[in-house]
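Missing here is one protein chain; the remaining ones are kept as they sit in the complex.
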Amino acid sequence: MTKKFEPLDSGSVPRFAGLPTFMRLPVAEPSEVDIAILGVPFDLGTTNRAGTRHGPRELRNQSSLMRRVHHVTGLSPYDRARVADCGDVVIDPFDLMRSLDIIAAHYAGVREAGALPLTGGGDHLITLPILRGLAKDGPVGLIQFDAHSDTYDSFFNDSRYNHGTPFRRAIEEGLVDPKRFVQIGLRGAISDAGNYDYARGMGVRIIFIEELVARGVEDVMAEARAIVGNKPTYVTFDIDGIDPSQAPGTGTPEIGGFSTREAQQMVRLLDGLDIIGADLVEVAPPFDPSGLTALTGATIMFELLCVLAGVVERKGKR
Amino acid sequence: MTKKFEPLDSGSVPRFAGLPTFMRLPVAEPSEVDIAILGVPFDLGTTNRAGTRHGPRELRNQSSLMRRVHHVTGLSPYDRARVADCGDVVIDPFDLMRSLDIIAAHYAGVREAGALPLTGGGDHLITLPILRGLAKDGPVGLIQFDAHSDTYDSFFNDSRYNHGTPFRRAIEEGLVDPKRFVQIGLRGAISDAGNYDYARGMGVRIIFIEELVARGVEDVMAEARAIVGNKPTYVTFDIDGIDPSQAPGTGTPEIGGFSTREAQQMVRLLDGLDIIGADLVEVAPPFDPSGLTALTGATIMFELLCVLAGVVERKGKR
Amino acid sequence: MTKKFEPLDSGSVPRFAGLPTFMRLPVAEPSEVDIAILGVPFDLGTTNRAGTRHGPRELRNQSSLMRRVHHVTGLSPYDRARVADCGDVVIDPFDLMRSLDIIAAHYAGVREAGALPLTGGGDHLITLPILRGLAKDGPVGLIQFDAHSDTYDSFFNDSRYNHGTPFRRAIEEGLVDPKRFVQIGLRGAISDAGNYDYARGMGVRIIFIEELVARGVEDVMAEARAIVGNKPTYVTFDIDGIDPSQAPGTGTPEIGGFSTREAQQMVRLLDGLDIIGADLVEVAPPFDPSGLTALTGATIMFELLCVLAGVVERKGKR
Amino acid sequence: MTKKFEPLDSGSVPRFAGLPTFMRLPVAEPSEVDIAILGVPFDLGTTNRAGTRHGPRELRNQSSLMRRVHHVTGLSPYDRARVADCGDVVIDPFDLMRSLDIIAAHYAGVREAGALPLTGGGDHLITLPILRGLAKDGPVGLIQFDAHSDTYDSFFNDSRYNHGTPFRRAIEEGLVDPKRFVQIGLRGAISDAGNYDYARGMGVRIIFIEELVARGVEDVMAEARAIVGNKPTYVTFDIDGIDPSQAPGTGTPEIGGFSTREAQQMVRLLDGLDIIGADLVEVAPPFDPSGLTALTGATIMFELLCVLAGVVERKGKR
Amino acid sequence: MTKKFEPLDSGSVPRFAGLPTFMRLPVAEPSEVDIAILGVPFDLGTTNRAGTRHGPRELRNQSSLMRRVHHVTGLSPYDRARVADCGDVVIDPFDLMRSLDIIAAHYAGVREAGALPLTGGGDHLITLPILRGLAKDGPVGLIQFDAHSDTYDSFFNDSRYNHGTPFRRAIEEGLVDPKRFVQIGLRGAISDAGNYDYARGMGVRIIFIEELVARGVEDVMAEARAIVGNKPTYVTFDIDGIDPSQAPGTGTPEIGGFSTREAQQMVRLLDGLDIIGADLVEVAPPFDPSGLTALTGATIMFELLCVLAGVVERKGKR
Partner (left out) sequence: MTKKFEPLDSGSVPRFAGLPTFMRLPVAEPSEVDIAILGVPFDLGTTNRAGTRHGPRELRNQSSLMRRVHHVTGLSPYDRARVADCGDVVIDPFDLMRSLDIIAAHYAGVREAGALPLTGGGDHLITLPILRGLAKDGPVGLIQFDAHSDTYDSFFNDSRYNHGTPFRRAIEEGLVDPKRFVQIGLRGAISDAGNYDYARGMGVRIIFIEELVARGVEDVMAEARAIVGNKPTYVTFDIDGIDPSQAPGTGTPEIGGFSTREAQQMVRLLDGLDIIGADLVEVAPPFDPSGLTALTGATIMFELLCVLAGVVERKGKR
């Protein structure tokens, strides 16, 4: 591997200097790398507080605090895979449905280029077109860290495409196998219980925060791993799964969430699965005066990157 | 006039107490009042930083600082007209075009109810459907305070309805008479000069901030009054016309704007015109950490209210 | 039950639209409902940083994020009881003692109207006049979640009425039975140990945060339930009981508090007690730049509401 | 003069180091100096947003940015007078009337000690007890820079002592000669016109912001100087006289105010008058996220200090 | 000219998307362009509040709001010159003197590459090494917009290189011709008058803010143009020259500054001079909660860019 796909050396170029690419990586095309980090600055699916359109830029900014070698494994993802910042998907801010098509096409391209995508959103609706782009060989497994199920049917005059509905659509469209779908960390009052009934009816495993606390992270993740098995699986991480004290800058914060410590442990326990891509969504910088949410998001992205690098290492680099 | 349509007495009910209606007024239907204050929490027309959907609520909050009697005229608008908070227009956050129809229908209803509407936005696209609701008897005059002309043709794959285009559409649709249309305070670099060329070609009078500064407020407003004459005229006030030091919380701030002092003087010089309604748009609370923008917006709304109260007084109250 | 006492449907009216009443409920009189949600915008009892006078308004704002059905019980409080926003108590900002009388009279009225009050404060002194209004049939039990005991005798030239003294006064006045009084979560250095000595001497059970952590929430709450028994009990929740990372916007923050997760669990374990009212106090918006404190407060109010709805259901609705 | 009463040398002790006394001056007793800078951390007279109790501390913090030599005159006040930080007046946060007595007694002591007081507030009610302490030889002249007249009679159940009433009380008590009283910069809607009527009826000269703008600072200040003449005069500067873009952190901001440039020029034009003391009030740090208000306040205090130093120089130092 | 050196089209790629380069321009080497925009993230010369090391990144962020065509001239700088973002100078955060050498060498390289540099700082000390890099053919003229003269000799144990001294050093080193050096907007108290005495003694023309206000921008700029004449001249713009209401985020704010309107007019009046480079310094994002300072800075950089593009046009593009 050339040295090209390395973060800038923070002992030579200060972290406050230079363009804030993801992880201070070079900019490249997906076809040049094993793992493509992308931004999807889209928030047209937001029911209440918008602002995740600014998420990718602030995730990049805060990712300039990231370093190279994971302190638990002692491994650097950059030694295990070629990784680059592959830029933002250029959505259309006035056309939700057209934007979904743009995103889907973009991720189909990433898949064809042979790179695993790691995405910084954007609201949670973006996971639907990402899955449309990636799940070309049949339904995939899905591990979702989140405060909300996002399996409502519709809102507002039967709007079926918004950040409360992506996973119902994904099941309906055959993108996700509901039997291989687990949702972790859900909580908070709901408008009505219909979304939970739908998900459970389809076979989705819902693990409320109360169950997570009672059983502990290791036990829950063992179950999650068993549910998705060793077949292709996508990972979606909604920042609002984390407690709002650690991630206040999001559109629909819900108190009583899991901690970043738990989040990091859960992501690390994904290691070894056949992950085909991952995203970190719902960072809304206008509601994040201290920048902590974007920092949390960028660090979770680094943890996801380490997991993806393991996949690359097992499957072989370019 | 009954005492009902009065702000809460701040010497009896502290300003920090009670529901924050506009100007601490009672809630009522347009048919009960001479002047209906409304909110339009809509920002689907925003090209860059969203957030004006939260504008009406924060304008209401800050309007709890408003008082009753104008210090220059010594008059209270509440002695001259019945005024109430007539609530928000319930838009559809996932359907821009449907929302425009909802707004247009709502303002047609306000017009039919016989009330003059004073609106807190919302992005500037809302003025288009407001005009559709009000300009039922032919094109109206328009006085626009703004940093931008908002007469572009389209953006993003020919999107023709966004907050950069409302006044081109309003001219095309025959809602505004371009010969009775004046734009005051424009400035800032432009994507291309086509919007100015279009507006001028139609007869719109554009007064850049430089001309405003050179000639002074009184001279400019005398010209503006002459342009619209004594026929029905709408007034639209984009908060970004004001300098961002006094109104930072807006989506496309532009330095070098007019001051609130100039703004207040300009609005006062509207007195005597046949104003059929007015709006204050583009307050984006997520970008307004000190709340100053909403305070400025609420105070401009009070000045507009005083002008509208004069119209009511001349034409006769209910 | 009519449908009237329902929150606005967030799938029809966006959460950012409309007047921010508590939980997006209709405004009504206590006599119309089973549970009256009220605000007491009072901070004259504050020893250091004021600002809780703005608490009710921001609690209402953030409560627009609340939903209907509790995810653990699957129950909606609005199906079990009629609930409304019954407005703010109009205190006198220049007369502490007169304000206490106003509050006491107001809550006596709520009690006579037959509604259970759920209050958003305000500083903690307001619980004293609330108890004066409610404890008409003899001393009540009290469960207090808090960082501080609030049982000092006096400060500043023998001021006996401030937010450090309400529960000493409540015991002295026979409003609270000290044997049925438990304080949970106390911590932090104290000016002197006299307040603890007084409380313990009267029979109050003090559970420091260290004990809570060591024994766990369930064990502690079992004891608390035993202490108050099945007789009338009031619940007071000082937001500073919660760790300041989750509730920074308060006048006397104290690090090392219980988490929102623990708080939610503790409130849920109140279910089945004979609760006659509850309050959530000490939210100080000027010290809450991200709004998280008011969000936390509003969610705890929702949890308290669910408990109160259970009381109504057991005792019978109107 | 000894070197003792000098600010710390910022070329030796960095501005960020050391205790933030006013102007980085030593702490001393009024009897040791010619000019005593004091804080009055009092906001019990506030009708709406409290927080000026924190004003003195933040004024001190920002005053660490001040330097020594006035750039226009080339003079240092510290060469002309002995100046020190004489600490805060210890008010009683639960007893408004007692606090007024404490303040009055404190300033009587300053006067007896032979020092000219320069005060950082605190809400505007503090000027009343300051005048009680200073105006021992009969009514004094008064120059007031402000957005509001503060000559209301009462609020809230006939509360006669709050920050809307101090100057009516001061006239009634014979502390101020209304014929030698000028108010500059007033503006904004009023609850009712009674306060202006009262003031004018007593002979107070009110100069609205509109008149100030029309005539210019020099002309207005010439009139102000003529009104107070060469007899003892007090100067009170409410930070809300300045435009809220330059001083957002205050309880009752009013757009359209005078600029800091105008404020500085006006204060400089006080030079030569027989000033017996001055204050800068209504800085409310909780509403000042950028710290600009306290910086503005501290700089105006420096300008007032230079004027007071001229008085000392003319009358002779200790 | 190829289309390559154009900002991203904001009607195709939303302003919130993509890497935030200066003006959304492509990244290139100085040798490829006529005008090189660079960042110098350096604040080791700061006497009080650090943070300008983060200036270039936030200037880039806010510059994504800039557009193409100047509204007064109707000209686009991108039609007149090739312009690119040429990245940051990589300074050494632990070695002030070495960093100065790095910067000087870097700008010597830009000069040799034939590009005019436009710089976003960084504290004001960076102008010294920039001049060392550019003034290879003898002393240049200098127009400085600033609140401070920055001509002190030393601070803190004879530190001769900090942001209070660059222009004394530049004169001593023969980089600037003091007879062709004008400072505009100076104000604020000074530690001692020695810096003004030095500057004036060398022939530097100091124009205080008071003189600027009295004479007006046009008259002052005519004098400034005459002072530097038609020989090579550098322009340095310290953001603290602008009033802190419009640029609060800076290390040593000074109230009473010139407005952005005046600033824009002054920069436009540089047109036609032989400008060899320009900088905008002292933007400190940690003290800029609303982002207004960086927006102001980015807009002034656009105005400077337009002036530089005129120089290129007159001298001939590559």
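Order of writing sets the chain letters: A, B, C, D and E. Residues in each chain are counted from 1.
We adopt the following convention: contacts are C-beta pairs under 8 Å (C-beta built on N, C-alpha and C of every residue); 3 or more make two chains touch, one makes a residue touch a chain.
Bear in mind the structure is a predicted one, so any value in this text is a computation, not a measurement.
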- prompt: Of the residues E:Ser31, E:Ser159 or E:Ser191, which one touches the chain left out of the display?
  reply: E:Ser159
Query: Considering the whole complex, which of C:Gly203, C:Gly256 or C:Gly272 touches the chain not shown?
result: C:Gly256
- request: Mind listing the chain C residues that contact the chain we can't see here?
  value: 47-49, 154-156, 186-193, 196, 208-210, 213, 243-246, 248-249, 252-257, 287-290
Message: What does the interface between chain D and the hidden chain look like in terms of residue numbers?
response: 12-14, 16-21, 27, 39, 41, 53-54, 56-57, 60-61, 85, 87-88, 90-91, 93, 289
Message: In the complete complex, the non-displayed chain touches which residues of chain A?
response: 9-12, 14-16, 65-72, 74, 243, 245-246, 259-261, 264-265, 289-292, 295-296, 299, 302
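As a convention for this text, only the chains that are shown with their structure count from here on.
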Statement: CA centroids of chain C and chain E: separation to the nearest Å works out as 56
- prompt: What whole-number Å value describes the gap between the mean CA coordinates of chain A and chain E?
  reply: 41
Query: chain A: which residues touch two or more other chains?
result: 47, 49, 53-54, 93, 155-156, 287, 289
